[in-house]
Structure formats: C-alpha cells, structure tokens
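Data first, discussion second: the structure below is written as structure tokens.
The complex is shown incomplete by one protein chain, all other protein chains being positioned as in the whole.
Going by the order they are written in, the chains are A, B and C; count residues from 1 in each one.
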Amino acid sequence: MKRITILTGHYGSGKSEIAVNLAIQENLNCLIDLDIINPYFRSRSVRGLLESNGVELIESTIENAAGSDLPFISSKGSRPFVNRDLSAVYDLGGTKHGAKVMMQFRDFIKYPEDIDFLVVVNIYRPETDRANKIIKMIEELEASSQIRVTGLINNSNLMEYTDESMIEAGEQIIQEASQLTGVPIVYTFIEEHLKTTKTFAGENIILTRHLAKKWL
Amino acid sequence: MAKVLMKGNEAMALAAIKGGCDAFFGYPITPQNEIPEYLSYHMEENNRIFVQAESEVAAINMVYGAAGSGARVLTSSSSPGIALKQEGISYIVGSELPCVIINVMRGGPGLGGIQPSQGDYNQITRGGGNGDYHLIAFAPETLQETVDVVKESFDLADYYRNPVMIAVDGLIGQMMEPVDMDKEIPQKDLPAKTWAATGESGKRGSRNKIVSLHLDPYDLEKHNLKLKEKYDKMVENEQRYEMISIEDAEVVIVAYGSMARIARSAVKALREEGVKVGIIRPITIWPFPEKAFENLPESVHTLLTLEMSLGQMHQDVKIVNQGRYNLAFYGRAGGVVPETDEIIEQVRKYVGGNK
Amino acid sequence: MKTQTVYKPTDGLVKRDLSYCPGCTHGVIHKLVGEVLEEKGLLDTGVGVASVGCSVMSYEFFNCDMQQAAHGRAPAVATGIKRVRPESTVFTYQGDGDLASIGMAEIVHAAHRGENITVIFVNNAIYGMTGGQMAPTTLIDQKTSTSPRGRKQKDAGLPLRMSELLATVPGATYLERVSVHDPKHIRKAKKALEKAFEVQTQKQGFSMIEFVSTCPVNWGMTPQDSLEWAVDNLIPYYPLGVYKDATKGDDNG
Partner (left out) sequence: MAKGRIIIDQDKCKGCDLCVHQCPVHILELDTSTTNQKGYTPLMVNDPEKCIACAFCAMICPDSVITVERFVKE
C-alpha cells in the first residue's frame, strides 16, 4: 500500500471501520479523522484502541469532545503530507460534503505519488447500488476534493447478514464501474464472521468491527 | 424487495416518502440532519415539497398550515428543537390536524449534547405545549421497525386527525442496519379530508375553517371532551409492546429503543447462564403499554426499568405497577450509553430476590 | 324612479356582524379585502390566515377557507398552505403586535423566501386585544398600559417601520403603506390591495399592504378623533407610499 491512504465514499459505506482496520493491521503511524458529517460512530470514538496499537489519532482541535459536532479539524492533519517518514490513513466524512475538507490541505500535498485516494463502495447502500451511481459519486468526490480517485474498495455487506454471494454481487457492479472509469478495485473487505476460502478482487482484508457495539 | 443497508435518519426520510408524505418543513439540528438533507434532494425528485424553515417554531407552523390544507406532512428535529415545536404541536392537536413528527433525541437539559439520550420521555408523553393533549408516540428499536412505524404513522395521523411522533434516540438515527424498505405495513381505510381548508370553497360550495379558538368555555370543554374520547380510543387500540423471554422470568426489564437493544443482549447472555430475566419493551411510549403488565407470570418479583434518562418512564411503571412488584431503576444520562455488562450487573442485584 | 346601486356590502365578507369596537378601522380594512377578493374572483380559491390579536376571529368574517394561526406565525402557516396548494390565494391578516413583535422572524423570512402570499398588516401602534399595551410600532411619548409615562427611546427603542424594513429584504416583491381615514385614501388603499393580490395571482412573490389603522378604545378617543390623531401623528412617522415594487423585474434584490 501507499504511504498515505485517504478513504472517501458515501456515508455508511464503512470508511471508518476500514480506516481503523487498516491503521491497526498495517501498523500505520497515524489515523486522521476528518469526519465533519457524522456525529456518531467516528474513528475518533476508539482512541484507546488505536493508541494501544501504536496509532496516533489526529482529530478535532478540541480535546475530549467526542460529543461535539463542531467541524474544527486539527492542523496536525497536514503532517503526513509534508513528512515522508509518516504513514497514515485519512478518514473523511461521507459524500462530496465530507470530501471537501481535503481542499484545506491542497497546498501541503507535496508528494501526490505517495497518496491513494480510495472510494469505499457498498452496493447495499441505495446511493451506490449501480455502476452509473458509483461513477457519479466518483466524479462528485473528485470535484469537491480536487484529488483524483486512484482506487475502489469493495465493502459490499449487510453487516452480520453478509454472505459470499453479496460480496460477489458487489464485485460485479463495482467491476463494471471500474472498467468504465479505469479505476481499479484495490481492496475487498470481508466480514470477520464469514469464514470464506474464496478470493476476491484486489487485496483481501478481514474486517473486524470496532465502532459498532455488539448490541447494535 | 431485497434488503438494503441504511442509516437510521436516511431510512426514516425514505420511509416518509414511501408513506405518502407530501411536504416536509424542518430546521437543522444534530443528530437528525440526514433527514432534511435526504429529503432536500429526494422530495423534489418525487414532486413533493421541501422547505428549510427559519426556525423550528416556523417549521411546525408551516406543518400546521400544510396539514390544515389537507397534505400529509412531516417535520423532524432533536430534543431542544422539539421543545421549540411545542407551541405548534398544541395548536395542531387542538385543531385536529394530522402530521408526523420525528424526534431524534439527544442529551439535555438545555443545549445539552449531541450524544444519544431518552431524556425527552416526559416532553413527549406529557407534552410541553399548553392544554390537555396527547399524541401517539412510537419508540422503535430496530431500523426495520422504525421504517415500518414511520410509514404507518401517516395513516394513523390521518385516522385520528392527531399528530404522531416517532421518538428515537440519536443512536437509531445514526446507526446502520439492513432494512427492507418495502415491507408491507397495516393500512387504514381513510375518509376524504372534507374538513380541510384547501382553497376550494368555490368548488365545495361551503367554506372550511381550521381553528383552535373557542370563546365559550362550555364549547371549549365540549371540544376537549371530544378530544379525550379520541385519546381513550388510542389508549384502547394503539398500545404496542413486545414481551421477550417473559414466561418464567423473575426479573422483568422495562426498556425501549436503544436501551432495549442493550437489554436484549444482556438478557441473551444471562439466559445462557440460566438467569431468569425477560423484557417488556414498549413500542409506544404514549399510550404507555399498560396491557403488557396485566398478566405477568407468577415467577415475576421485580420490574427493573432501564432508561437513558433518570427515571422518567419509571414514573409510568410505578403507576401501572400499583404496588404489585418490587421496583428497581437504572439509568444513564447526558448521552452516556451503558454497556451490556453494566446491565448484566444490574440484573444480578435482583435475581433470587423475594416477591 | 329607477336606481342603480353605487355601493353595497361585499359578499367577500360573511353576512354577520363584525366583532370590532365602533369606529375601529379593522372593519374598513376587512371590507376592502373582502371587496377585492370578491371583485377579482378570488374567494373561491382563497385561504386566509387569521392571527392573534383583535383580528383573531377574522376566520369568521372572510368568506373563504380560513385557518387560524398561533401568535405571530401566520406567515409560516401561509407558507405551509401555499406550498401544498399553489393554486390557492393565500393571505394573512395580522396586527402590529403579531407581525412586528412576536412574528418578526416569520414575516421577514416569508418575505425573504419570496413566498407567493399576500400579507395584510394592520398597524395601529398598540396591542388592542390584550388591553392597550405598547407595540413595537407605538410612537415615542405615546402612553399605553405598559408605557404609562409614554414610550421612551432609551427603554423601548424607536418605533419599527415594517414596510421600510421589509423593503431591504431581497425576496419581497411589493410593499405599500396606505391609510383608510377618508374616501380618497380608501380608494387608494383598495388599489394597493388589488395590486398585492395581482402580484400573487401572477406568481410574482411576496406582497404586503400595511394599513395605518386606529384603536379608539385603547387610544381613549372618539372614532373621529382617532382618525384625526392617526393623520396627525402616525402618518408623519409612517409615511404612505410604495416601498418596493419589483414587479417589473427591475428590482429583485
């Protein structure tokens, strides 16, 4: 993987769970939570877990404000863009409205070749259930962030009801979008409970849910 | 229709469209913003009305106007915003207009916080507006149930000519869950709205008035008694609840919404150990499901009320209990959501106790 | 001898006695609104919104569909009606306490959105219904039951001029202030109302006619003296005239 991964997509597509999984599994230096859209279930809500895994969490300018919907973002968020020693995953808020926060870092992005800008897609989210809708979303995300999308993530799931056929159905639709845009599928995330031997497009990663409580 | 993965707020917004909502009037407040955001895009697409009002007060009065002219209307807000809407809600009830109000509850009092809470129980069931009035209030537990009651609420509102509230806490508004958006729901045979002030007095041959003012106290009392008959009918027909693992329970938890979800996972764990615990889950918090408490098994000795507030529903449990069982209460407030283990520990305090 | 009717009571009002005090110009304004609705054929599609104040019962008087609104909220209620019934003719009838005080947000934002409704604003510089308290439009030194020594700027500010204020709101289309103290001004007021409703039927947006009105009972004057007091005191502070006319499209903010 590249040194910096920026995750975008529709809200509820699974960006934050994937960000936390990538940060922990890939031993990244930091996770930058730039979600100004969602007030709950943000990656900043698992600070302890991240820190115990050696991941620095960068989020708001206000400390201890998990209960805040203020959009203030820590200026530390620009560090991985300028410091080539740092590996990082950026977790953006959903939709083009969440992606526009990237604009504030535009002048810091010195090494664009270090960056993967990935769209998380779950075809069971009605706004991304067809190839044409996924393509439209890619265009919107690029327009509002001014960053070229470099890859797609298949995160098609119905949470605990997910089975292999759902991942396959997702792959088929996302592949269609991929062929039309030339943007490759770089990861497929597979629910932990699903003991599958199949392999799917891109790198396959087992997803452990950290953000949602068991009773949810 | 196959299931899709939806966020609670978004699911409620889409459910409203599917429930035949003609118009939405609202004002932004966290954690319900995805509702107006979703509707701002999709109402127009369906040739329906979306207006972002200048305040919650204006929004609910727009609801009044649109409902008075015969439309199916929705507004949504969160706790402090619902407080601002109380004026209009009282007028809407007094004028016998139907509408649906979604309340995605957050912590209070005051501006409070944006984290989930059930602190509006009294505001919803006792009403913050003036006068004798009630509204049916659903407090669903899953997104599927939420979607189903949102759709059904438009019919119920029309049927009783009274507002219906969907009271969920922020967790249900913000969580993701698979839902079948097109699940069949019960439908009512509804008469035409011949009472509505539609601006068609010419066609109708008579004029309609939407009014909550009654100058003669005896007239007003008569009107209030007529409304009371409606509330009695709602109490008789609309109590909804679920009984979970009640058959041989010693301790019965009373919990709704997200708290019921946590209780459910606690009960599952406790049952695996052989602890006899069950749940009464109110699906309507008004009318309060008194019927659920009528024929509890002999084994029950304690009712344990769980809330994400500090004993508001517990008052209703006390009223319905009438001294029959030991009563216990556990609540968290201010947006703090308890863990399953916390609930397990609470239940353990009371198992093996005497009746 | 054969006769021709020059003037008769309008069918725009319900055939029942108005509840207002003797000589109160609410009656004249009601009549004008009724006449315009009748003559322009707008009763059949009309939905009026009654406010709170002396005109709270106006839903009993206008001969069309009516809704009664909470204090100050008439423009929001009218918004709700007009949005779901765009073919109807929607008007509010509001006093100065209702429109300029408790309902300030609703009136400004209805104008701001350019809601296609017509607002009848009755400004008599006092709260009539509740017993003659100070209104936002009460004149400096005017005595009311809550300004017993006369309104003072340092405590209560200067009287609010709503037509002028709304003229600064980009969304408003037509604003005019009129008076009904003599036949000449009554004719002019009727023309203004005709224009306001025409703005609505032409789907040109928000219109408001402000009426300088009287309150003989709470001012403590005879009806005729009230008219004269309004001419001598209110009109100089609230000058009559058109405050905004964006119907030609040359001024839409």
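Side notes on the structure shown:
Convention: a contact is a pair of C-beta atoms (placed from the backbone, for glycine too) under 8 Å apart; a residue touches a chain by one contact, two chains touch by 3 or more.
Since the model is a prediction, treat every value here as computed from it, not as a measurement.
The chain that is not displayed touches the following shown chains in the complete assembly: C.
Only one residue in the set C:K31, C:H109 or C:K195 touches the chain that does not appear here, and it is C:K31. The chain that is not drawn here is touched, among residues C:V90, C:I186, C:I209 or C:A246, by C:I186.
Shown as candidates are C:S145, C:Q202 or C:T222; the residue that touches the absent chain is C:T222. The chain not shown here touches chain C at positions 1-10, 13, 17-18, 20-28, 30-31, 180, 182-183, 186-187, 216, 222-224, 227.
As a working rule, only the chains that are shown with their structure count from here on.
Arrangement of the chains shown, judged by which pairs touch: a linear chain-to-chain path with two open ends.
At the far end from chain A, in terms of centres built from Cα atoms, lies C. Of all chains shown, B has the CA centroid lying nearest to the centroid of every protein CA atom.
Per-chain Cα centroids separate chain B from chain C by 40 Å. Averaging Cα coordinates per chain places chain A and chain B 34 Å apart. Between the CA-based centres of chain A and chain C the separation comes to 57 Å, rounded to the whole angstrom. In chain A, no residue touches at least two other chains. Of all the residues in chain B, the ones that touch chain C in their complex are 22-23, 25, 49, 51, 53-55, 57-59, 61-71, 73, 87-88, 91, 95, 197-203, 207-213, 215. Residues 43-47, 49, 56-57, 59-60, 63-70, 73, 76-81, 83-85, 87-90, 105-106, 108-109, 112-113 of chain C are the ones that touch chain B when the two sit in their complex.
Those residues of chain B whose C-beta lies close enough to touch chain A in the complex are 3-7, 10, 14, 30-31, 34, 107, 113-116, 170-171, 174-178, 261-262, 264-265, 335, 337, 339-340.
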